[in-house]
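Quick one: this structure, given as structure tokens, is what I'll be asking you about.
Let's look at subunit A:
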Amino acid sequence: MSAAGMEFEPKIVAFCCNWCSYAGADLAGVSRFQYPPNVRIIRVMCSGRVDSSFVIEAFKKGADGVIVAGCHINDCHYINGNMKAATRAEFLKTFLEEIGIEPERFRLEWIAGSEGEKFASTVRKMTEELKVLGPLGGEEPWSTR
Partner candidate 1 sequence: MGEVEKVFISGLSEKLTEDKIITEKDLDSEFATEIIRYGGKDVMTCLQCGNCTGVCPISLKIEYKTRTTIKYCQFGMKQHTLNTRWVCATCYRCYEHCPADLNPAEVMIALRHIAIREGIIPPFVKAAAANLMQFGLTVKPDEAMIKERVKMGLPDLPQTKPGWSQVRKEVVAIIEATKYDRLLGITSKEGVE
Partner candidate 2 sequence: MTQPENTTDSKSSEKEAIGVFVCHCGTNIGGVVSCEKVAEAASKIPGVVVSKDLKYACSDLGQEEIRKAIKEKGVNRVVVASCSPRLHEFTFKKCVEGAGLNPYFMHMVNLREQCSWVHMKQPEMATAKAIDLVRMGVERSRLLTPLSPREVTVEKSALVIGGGIAGIQAALDIGEKGFKTYLVEKEPSIGGHMAQLDKTFPTGDCAICILAPKMVEVARNPNVEIMSYSEVVDIEGYVGSFKVKIRKKPRYVVEDKCVGCGVCAEKCPVKVPNDFDCGFGTRRAIYVPFPQAVPLKYTIDKENCLYFKTGKCQLCVKVCVNEAIDFKQEEQIVDLTVGTIIVATGFDAYVPLRRGVYKYWEYKNVITALELERLINAAGPTGGHLVRPSDGVEPKRIAFIQCVGSRNIKLQHKYCSRVCCMYSIKNSQIIMEHSPDAEIAIYYNDIRAFGKGFEELYHRVREDYGVEFIRGRPAKLTKDPLTENITIRAEETLLGKITEREYDMVVLAVGLTPAAGTGPIQKMLSLPVSDDGFLQESHPKLRPVETAIEGVFICGCAQSPKDIPDSVAQAKAAASGATTLMIKGKHIVEPLCATVTPELCLGCGLCTDVCPYKAIDLLDKDGQTKAVVTEALCHGCGTCAAACPQHAIAQLQFTDQQIASEISAALGMNNGAKDSAGGA
């Protein structure tokens, strides 16, 4: 999608938990906090729902960055789903590194329903970083599973 001449527009997939982060994204809208339109939000009930394979799938399908967003620690609507998300993220980071994806392309963020600005700024930051990093290059060497 980064055709010659025109600026590279990264594609970001964001998994947002229904109770905090999705609400946060909504609040960003309600308060008109502007952020680049490079993000596609997928709603899940809990950040703990996000299977590592979803993230890998997203990269496979050509995402340049993936965000997993959940409630702050201790605020999880499902007691501790976000802790599990955190554990998976740890593993995922190392795994992505192993297969040659810069860990910066994957982010785990705690965004509360009250943190519209945080959601916006997170997307802003990540978009800029990805523009610097450039598109996730190459035929996916890891896809042979």
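In picking the candidates, the idea was that all candidates are chains of the complex that A comes from, given by their letters.
The criterion applied here is as follows: a residue touches a chain if its C-beta (ideal position, glycine included) is under 8 Å from a C-beta of that chain, and two chains touch if they have at least 3 such contacts; residues count from 1.
Computed from a predicted model, the values in this text were never measured in an experiment.
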{"item": "Complex member touching subunit A, one of 1 or 2", "value": "2"}
{"item": "Contact set on subunit A toward candidate 2 in their complex", "value": "9, 11, 13, 22-23, 25-26, 28-30, 32-37, 40-46, 48-54, 56-58, 60-63, 74-81, 84, 88, 120"}
